[in-house]
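For this view, one protein chain was removed and the others were kept in their places.
So, subunit A:
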Amino acid sequence: MALADVKQSATEARLAALSLPEGGCLSVARQAALSRVQTLGLPGRRDEYWKYTRPDTLTAAEATQASVFVTDEAPMFDEFDRLKIVFVDGVYNPEASDDLSLEGVQIDRIADICCQDIHWAKDLYGVLEARGQSPVARPLAALNTAFAQDGVAIHVTGKPSKPINLVYVHSDEASDAILHHVIRVEAGAEATILENGPAASRFNKCMEIDIADTGKLHLVRAQGRDHERRAATHLFARLGTESVFKSFTLTVNGILTRNEAVVELLGDDAIAHIAGACVGDGEFHHDDTVFITHDAVNCESRQVFKKVLRNGATGVFQGKILVKEGAQKTDGYQISQSLLLDDDSQFLAKPELEIYADDVICSHGSTTGAIDEEALFYLRSRGVPADEATDLLTLAFLAEAVEEIEDGEIAAAIVARLEGWLSRRR
């Protein structure tokens, strides 16, 4: 079916501003992804999946300029012993990065996949993204696969002694970055990946994660404090038997963020937890769109999303649990909640369950609320000043999401950022 004219011309305009990276073994994958974009067309205002979030600035031919946020605060995760991989405006920067060798993991740039003949990466690049295009289209991810400028292939074969930290530095006000990472966790292997920073004025990021039977991956990201940056990110994960995937995202500021997560539980007894905490003030639009498919027996999935909004900020949550026929003993949990600190802010939620198996436990809930006045009075009656009491209750509200982070020190670092945000807004 032909695309509507508006969509067709918007898509053509965006594609005209891009050029496919040269040759190599990924060219087939890139070409196929380009065809997907052309067939699907980039998201438009009329698309059901973009009902609550305007895609125009994400799909425009040119990125809107965004000023670079300057702060003397130490970058997130700086205090951790980690392997640092730095991208500046979406380009790998070897000088700022650590040596990429670490026991238990092999790290390469995607540009080097072909010369190194890294089969698993070639076989993964664009594959989960393509699977993730149905039943809902995600054209920005296909665009990413086709045109990604850079990214890394991370092969986890053991248990690396420290986390791998992808650091995204924003330095150019006109930057428009497209990054694509592929990650494979082998059987019995386990790693933690940290991501932080705004990356660019406009950032399109795609991460494809393939976890073999009994593999484990922890992903914690902090999306940076630049007020004017825009981001569309996709996370595609495929889980084998008894594997574990836990993801947590902190979003503080940013004019527009759309974080999509598409997770398939394909092996029995697998566990996937996708969580996020966001705090937004003023011109802030944050969208979490999650699609979890249970296609094996006795798997567990959790979606925990908390949003604190004030001064006209908007939060969006679209979350789906699809339980396929035969996926018995599924344990699916989904909660999305917003705390509105004033009457100007809004939260739009669309929780969905679609179940084709009879022996499952699935629960979902979505709430919007203000600070609990009873609790506030109780705290104040004990001498805690109103501002501090409000902060305590706000952090308490976010706690369920932050608790999804297994590592206590990382969780504490996230809480410290949240406290910082609250104290700046007194």
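The criterion applied here is as follows: contacts are C-beta pairs under 8 Å (C-beta built on N, C-alpha and C of every residue); 3 or more make two chains touch, one makes a residue touch a chain; residues count from 1.
Criterion: contacts and distances are computed from a predicted model.
Q: UniProt name of the unshown chain, from "Anti-sigma-W factor RsiW", "(2Fe-2S)-binding protein", "sn-glycerol-3-phosphate transport system permease protein UgpA" or "Fe-S cluster assembly ATPase SufC"?
A: Choosing among "Anti-sigma-W factor RsiW", "(2Fe-2S)-binding protein", "sn-glycerol-3-phosphate transport system permease protein UgpA" or "Fe-S cluster assembly ATPase SufC", the correct UniProt name is "Fe-S cluster assembly ATPase SufC".
Q: So which of A:A4, A:A174 or A:A386 would be touching the chain we can't see?
A: Only one of A:A4, A:A174 or A:A386 touches the chain omitted from view, namely A:A386.
Q: For the chain that got dropped from the picture, name the residues of subunit A it touches.
A: 372-375, 377-386, 388-389, 392-393, 395-400
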